[in-house]
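Have a look at the structure below, then the notes.
One chain of protein is taken out of this complex; the other chains stay put.
After this line comes chain A, so read on.
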């Protein structure tokens, strides 16, 4: 009986406490930098696309919402198209973890409502940004030991010049 009255009292006193609701559209909630929201494709510091069409993100994706096609140009791989179906994406971030080039990244933005469902399928144009995202310095092609125009074999970072197997010199 007394407990009940005490409960009533305590509940009533909550009338004078601050409300915890964030009045969303007017009042924006704080999103930490590593918040898992809208996905982007970033570029390396030279301004080239980072994605190398390795398909690892598509494989890692638990809901299979990434679709891409490889294209090749001057020894470099690009995605010919890169599509993410955000009506299926669960924002798990597995794609970001799987990506060897830091190309695919999740950003602190969730305001992507649409009236028509097909509009939630983002093409490469919609995904690609002009900056480097969360990793400003990393460039896959500079560290990878693959020769590309302007970088011969052995010129990558941390790479020694190749050994000539046919030479008899020590």
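Here is the rule we go by: contacts are C-beta pairs under 8 Å (C-beta built on N, C-alpha and C of every residue); 3 or more make two chains touch, one makes a residue touch a chain; residues count from 1.
Please note the rule applied: contacts and distances are computed from a predicted model.
Chemist: What protein name does the UniProt record of the undisplayed chain give, "Spermidine/putrescine ABC transporter permease", "SufE family protein", "NitT/TauT family transport system ATP-binding protein" or "NADH-quinone oxidoreductase subunit H"?
Modeler: Hidden chain, UniProt protein name: "NADH-quinone oxidoreductase subunit H".
Chemist: Pick from A:8, A:112 or A:129: which residue touches the chain that isn't shown?
Modeler: Per the contact definition at the top, the residue touching the missing chain is A:8.
Chemist: Residue by residue, what part of chain A touches the chain that was omitted?
Modeler: 4, 7-8, 10-12, 14-15, 17-21, 23
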